[in-house]
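Below is a slice of the complex: some chains, not all, each in place.
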């Protein structure tokens, strides 16, 4: 009795090789009624943090069904392979237990029942141990869609034991908020681990410091409001602030990458608006960097 | 009552991020009966002209249903989001109104009824204004497939008001046709804005000038007829002439890119065949560069 008809699939397999295609072929073979949605397969190789962030950005849009997530540098070792129910059974996440899925699972309301995929009857026999996506995760995802229960797939575990994800939390140092670039997108926007609430009361203008650079940025809601030659802090589609340029790549032109630390302080009314090198002298009450965003994920 | 079961999707989202996947997830969630055909997502970022040309190349092969096209540098600003019927209602194009769809719509027989997507009941609520593909275009595409009428999606507009596309027209200067590279494909073929009729009467040999280069090219129908070391003008799969090499990249080896201007003149019988530097002395009657190709699109 089919239970799900969609597998949403994220990996670091890239699109140059046949890895993604073979995983889909296995699913098609075992569960022909299923459609696979490719979330992305260009997570940088082995980059669990980047995969966890991408999955967290996707999760609220993923349809009911199986979420197949594979960024798995420890493939074949003692790291556990899991199936974890989410959203009261509306979905099941199938993935290695290495921190990849924890933020998304938390955003989906936290884990329900979870099992380690120890029942090899549901796996494919394989000559090597290096392609668990094909040999373990894909057949399990297909069989979950076919109605196989979690209990048949392996030993139950305490979902509280999932390896946690690591998402950097901004912190306050003197009058600066120390933020970090979480992600640089295809257009060169550099998403920060800050939301609009972190710059509330700044009159819409922030001083940004990173490396040897000091620049002023304006808080806006569209890229075209930034204007040529200026820097924007754009409220992006996930509710976070991104350092952006108008129709150009902020990452390329400003030298930003995932992991770049950026220090922000208010540069608004009564301040050095447009004079980014002037010292800031008035202390400002900032919302403490209390980690609430991390906890919410 | 489902009306369409295919969405053909073109964008500049790239495949590195989850943008394409999230758009498909939204469509799957709202209209699970729909299959999405990815036309391409590697239109260069913000390059409306490249997107318009690619969509025009695709359009006659696109199945009945919704065409979702997103190259949208002005996202979130006053640029309009549209749904435009084509082919007597066999299809609906959903896109920003910035010139991206005009050539394809013209090739499909011109626009039918059109609306601006002002009814936000059919959009997704979102924290930011930067991802209209997910929040506006995808849900509208899905609901059109579900049978929602254009009239429910927003205010009707005069389809003659669509922002026109800009496709460069060749021109005649003395005895040269001044053409332009429209597109460099994955194999390095450089498609020109010329058809075989533009070189009719040239005895199958053309002199090409661009930058400081002067070369001779032979008009052929397959890449392997070009031969090693020679240049071909190949009748490509869209009926245009492409500057090509045999099993190598003409763009890389000849320094051609989209937008490169190339001047062509006849180099056939009684001319400097194989002696490309020799002056051309006999005037030749050429079909005037009358812009008919642009108009036809």
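Chains: A and B, in written order; residue numbering restarts at 1 for each.
Criterion: a residue touches a chain if its C-beta (ideal position, glycine included) is under 8 Å from a C-beta of that chain, and two chains touch if they have at least 3 such contacts.
Since the structure is predicted, the reported quantities are computational estimates derived from the model, not experimental observations.
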### Task
Fill in the total copies of the single sequence across the complete complex, 2 being in place.
3
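Everything that follows uses one rule, which is that only the chains that are shown with their structure count from here on.
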#### Entry: Rigid-body rotation angle, chain B and chain A, from Cα fit (steps of 5°)
120
### Summary
Chain-centre distance (mean CA atoms) for chain A and chain B, in whole Å, is 33
### Task
Sort out for me which residues of chain B touch chain A in the complex.
13-22, 24-26, 28-29, 32, 35, 45-46, 73-77, 126-131, 134-135
### Summary
chain A contacts chain B in the complex at 5-6, 8, 10, 15, 35, 37-42, 54, 57-58, 61-64, 185-188, 221-225, 234-239, 247, 249
